[in-house]
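A short worksheet on the structure shown next.
One protein chain omitted, others in place.
This part shows subunit A:
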Amino acid sequence: MTEVLNIDNLSKHYGSILAVDRLSLQVAPGSIYGILGPNGSGKTTTLGMVLDVVRPSSGTYTWFGQHTGKEIKRRIGALLETPNFYPYLTARKNLQIVADIKGANSKSILQMLNMVGLEQRKHTTFKGFSLGMKQRLAVAAAMLNNPEVLVLDEPTNGLDPEGIAEVRELILKIAAEGKTIILASHLLDEVEKVCTHVAVLQRGQLRADGRVDNILSARDQFVISADDIPGLVTVLQAIPFVESFQPERDTVHVTLQEGYDGRELNRAMFEAGITLSQLTLHRKSLEAQFLEIVKNRTP
């Protein structure tokens, strides 16, 4: 099956700054693909390049196995960074312009306004919209030609909790129709809730990619302590199924390899002659997970 999007060794320099560094990734049909990274990690630049508004310094990309052009763009609905509309035109007029460009049927304008819940506000000018409404209008515009792929860049940025929930619900609704969605976000939580696949970017480099449950599988952490912390550390170094550990003041944080749990850890300690005074399961915070991905994985 042809990949929806295939990015091959794409780079972008801004002067001496390398915004995107030899990025390669593939988006399969029907997936909700999250591009995760902190602000300034090259997410928007990457999307800008594949959407034909930023010139790549090197590398190539294809959509549906082809180079981009008018016909290809009609199969993609995209919103990059901000909702871009004419402030003095009404919602309906703004969508009319988009429909004319995409060759979409004018009838779909009202359908889309309906879908994003703006049918009551179709005669309001864009400048009179709240941020959430602007964002929803942009989603409506992106959906106008019933595209096969939807590209969304930080779609919940700047929204209040209600707006965030609305937009996420909308994304899941659209995904349920079998469309491929590419979603850039700096919110781990958002990617985890919405996406099936994820690519993690940091300083323009791909740190990890794959299924969300593999990449973001929160391997739990144990917090243990004993009277003899240095002895505990020596024992930990010898246990084969300990993936990593980090001594704190009077506790040690331990991550085990997959398939092992607290019982094995406790038994191994006991066999080494150390009695644990504390063994607690600690769910890793999302931030900690993210830092771990970024720290440990290299492409």
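In this text, contacts are C-beta pairs under 8 Å (C-beta built on N, C-alpha and C of every residue); 3 or more make two chains touch, one makes a residue touch a chain; residues count from 1.
Here, contacts and distances are computed from a predicted model.
A chain of this complex does not appear here, and its UniProt-recorded name among "ABC transporter permease", "Membrane protein", "GntR family transcriptional regulator" or "Metallophosphoesterase" is "ABC transporter permease".
When the whole complex is considered, the residue among A:K43, A:K102 or A:R207 that touches the unshown chain is A:K102.
Annotation: of A:Y88, A:F241 or A:F270, A:Y88 touches the absent chain (contact as defined above).
Residues of subunit A in touch with the missing chain: 48, 51-55, 70, 73-74, 78, 80-82, 84-89, 93, 96-98, 100-103, 141.
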